[in-house]
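The complex appears here minus one protein chain, its other protein chains still in place.
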Amino acid sequence: MNGAGRDPVGGDDGVAMLQHLGARMTDWREDFAQLQLPVRAHLMNRQGLPHGGVYATLLDSAMGFAGCFDNDPARPRLALTLTLTVNYLAQPRGTVLIAEAWRTGGGRRSFFADGRVVDEIGTSVASGSGVFRYRGDA
Amino acid sequence: MNGAGRDPVGGDDGVAMLQHLGARMTDWREDFAQLQLPVRAHLMNRQGLPHGGVYATLLDSAMGFAGCFDNDPARPRLALTLTLTVNYLAQPRGTVLIAEAWRTGGGRRSFFADGRVVDEIGTSVASGSGVFRYRGDA
Amino acid sequence: MNGAGRDPVGGDDGVAMLQHLGARMTDWREDFAQLQLPVRAHLMNRQGLPHGGVYATLLDSAMGFAGCFDNDPARPRLALTLTLTVNYLAQPRGTVLIAEAWRTGGGRRSFFADGRVVDEIGTSVASGSGVFRYRGDA
Partner (left out) sequence: MNGAGRDPVGGDDGVAMLQHLGARMTDWREDFAQLQLPVRAHLMNRQGLPHGGVYATLLDSAMGFAGCFDNDPARPRLALTLTLTVNYLAQPRGTVLIAEAWRTGGGRRSFFADGRVVDEIGTSVASGSGVFRYRGDA
């Protein structure tokens, strides 16, 4: 992993839901995060395509992390999602989904982020935006 | 289960993602669907709350089913999500999440739906809306 | 007008954009607001239908007011829209659009609202949701 070499997704204090789906963080920097998820049978809807909730989960996570990067694992920044919108652009090809997100605005109390999911050949298969509120007094 | 007694979520031709999370359909009628999901450890974010993607998955599924009810299992109606918006209203209490959704408009080619997630004591913890496109010539 | 008999839309210190479109407030209570807008030529798109921005303006306003009712005109509560989603359900009939909105959650710092626009014969022609942040220390 790039970024600070930290992995807030894995481990006992990580994100259980992402571990349950099989996702892992592959980049994390100031205002940016990237997650990857191998496409496997347990992610599918009844049409044999990744469930819409899979893209939503990846985008919600990547956007949330994009606004919460910091260098001190002992004092993690945490955020709550206020709202999330996902647009489903195309059906994916290949064996992996890559979610990338950017913090696009906000301040001490809340932030905005945009994100997208691309498939293995680089096609944007979903895009999204969200508004998040920092936890605590931040 | 109420409705027509059919369960499009369970079984080998069901919705793998919902099975993977532990959700099941508990009602399905014309223009309405209800899903239930026990709150368990694998659904959590790093704050110990259900991940935002859990609500999105439930709402996407319930809204999609709300527009696809029919009485002929041999010819299922299927829909693709075009867009999904989820608002995160409150933190849930209790041991189960209940997602309900209603078809609110549309025609032969696409439909609109609204949905909400309530917790065990009846509080609305998330709401959402979506636009869906019917598959095939429908 | 019902509610407290106050009209925060009209007058010199009102909402210039709503006045410019021709809208007026027709109800305002705790957690609820209603606006009405006569359908006139200046609201149309190039297809002769009310512009999508008209519904968005009405919903944004009605939802914002729904979270800002108070009884003291000398100390108005004000809110900023963080995000707004509008679903366009149907084409309107008749000569007036009626927007209604409800505060659905939140706390001291931000709130959620849902809204809808109905036409003269009572059909829901648009629905929406939004997240808003109170101004100042509220």
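Labels A, B and C are assigned to the chains in the order they are written; within every chain, residues are numbered from 1.
Methods note: contacts are C-beta pairs under 8 Å (C-beta built on N, C-alpha and C of every residue); 3 or more make two chains touch, one makes a residue touch a chain.
Quantities reported herein were computed from a predicted structural model and do not represent experimental measurements.
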Where does the absent chain touch, in terms of which shown chains it meets?
-> A, B, C
Option from B:Gln19, B:Gln36 or B:Ser110 whose C-beta touches the chain left out | B:Ser110
In the complete complex, which positions of chain B touch the hidden chain?
-> 82-83, 85, 109-110, 112, 129, 131, 133
Write the list of chain A residues that the hidden chain touches.
-> 85, 87, 89-90, 104-106, 112, 114, 124, 127, 129, 131
Go through chain C and note every residue touching the omitted chain.
-> 8, 13-21, 41-47, 50-54, 56-58, 60-61, 64, 76, 78, 80-88, 135
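Operating definition for what follows: only the chains that are shown with their structure count from here on.
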Can we say the copies chain B and chain C touch using the same residue numbers, with more than half in common, or are the two sides different?
-> same
Cα-centroid distance, chain A relative to chain B, in whole angstrom | 21
Express in whole angstrom the distance between the two chain centres, defined as the mean CA positions of chain B and chain C.
-> 29
Enumerate the residues of chain C that touch no fewer than two other chains.
-> 85, 112, 129, 131
